[in-house]
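To start, the structure under review is shown below, and the notes come after it.
Entry: subunit A
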Amino acid sequence: MTPGLHHYLIVSALLFSLGLLGVVARRNLFVIFMGLELMLNAANLALVAFSRYHNNLNGQVMVFFIITVAAAEVAVGLALLVALYRKRQTAHVEDLTSLKL
Partner candidate 1 sequence: MNYSLITLEILAVLLGLTVLVADLWVAPATRKALGLGLAAALGCLLAFAVGSLAPQSGSAFTGMFVVDDLARYFKGFFLFAALAVVLMTVDFAPKFGAGLSEFFALTLFALVGMLFAASASDLVLFFVSLELITVTFIVLNSFQRTRSVSLEAGVKYLILGGVSSAFMVFGIALIFGTANATNLAVIAAKQKELGQSALFLVGLLLVLVGLGFKIAAVPFQMWAPDVYQGSPAPATAFLAVGSKAAGFVLLIRLLVGAVPQIAAEWHRLFVVMSGATILYGSLCAIPQRNLKRLMGYSSVANAGYLLLGIVAGSAAGSTAILYYLAGYAFTVLAAFTVISAIANHVESDDISALSGLGQRSPLLAAVLTMALVSLAGIPPLAGFFGKVLLFKSVLEAAPGHPELYALIAVAVVGVVISLYYYFGVIRAIYWGGQSANLSTIPVALPTRVVLLACVAGMLVLGIFPQGLMKIADHAVAGLSHKAAPSAPKAAH
Partner candidate 2 sequence: MDSLNSVILTPVFTAVLLLLIPGNFRVVLRLVAILGSAATAWTAVSLFSRFEAGQAGLQFESLVPWVTVGPLNLAYHVGADGLNIGLILVTGLVGLAAVLVSWNIERHVKLFYVLLLLMIAGAMGAFASLDLIFFYFFNELALVPTFIMIGVWGRGEDRNWAAFKITLYLTLGALTALVGLIAFYVAAGANSLDVTVLKAHLATHPLSASAQTWIFPLVVFGFATLVGLFPFHSWAPVGYAAAPTATAMMHAGILKKAGLYAILRVAVPLMPDGAHRWLPVVAVLAVGNLLHCAWVALRQKDLNLLIGNSSLAHMGFAFLGIASLTVIGVTGTVLVMVAHALLAGLSFALSGYLESQTGTLDMTRMGGLMRRMPFYGTAMVMGFMASCGLPGFANFAGEATVLFGSWKALPWLVIIAAWSGLIIGAVAMLRALRAVLQGPEKPEFSRVLDAGWWRRLPFVVLLSALVLFGVAPGILTSRIEPAAKGVVAAHLTPSQAAESPAVPAGNPASHAAPAHSAH
């Protein structure tokens, strides 16, 4: 079958779910973070596919923005994780439960 928008979107949806799986299932903050990246990438894939099949380049512009935002988020996020690791010697969500109830 000739792959079309339909297929790209399904791949994108599955990729999104995989990212979500990482966020929910993993306890290492770095991996969780990577899961987030996967989710953003899934959106990128969907945008690019839409962009192509609807002949609307605006989607690609949006992808460009998303990549930038992701980079910024990664910068800040990693810095935060470093600071946290320095303070607590951990990058594990289980050790981050002093704020609760």
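Selection rule, in plain terms: all candidates are chains of the complex that A comes from, given by their letters.
Quick notes
As a convention for this text, a contact is a pair of C-beta atoms (placed from the backbone, for glycine too) under 8 Å apart; a residue touches a chain by one contact, two chains touch by 3 or more; residues count from 1.
Computed from a predicted model, the values in this text were never measured in an experiment.
Looking at 1 or 2, the chain of this complex that touches subunit A is the one numbered 1.
Partner candidate 1 is touched in their complex by these residues of subunit A: 5, 9, 12, 16, 19-20, 23, 29, 32-33, 36, 39-40, 42-43, 46-47, 49-50, 54, 56, 58-59, 61-62, 65-66, 69, 72-73, 76-77, 80-81, 83-84, 87-88, 96, 98-100.
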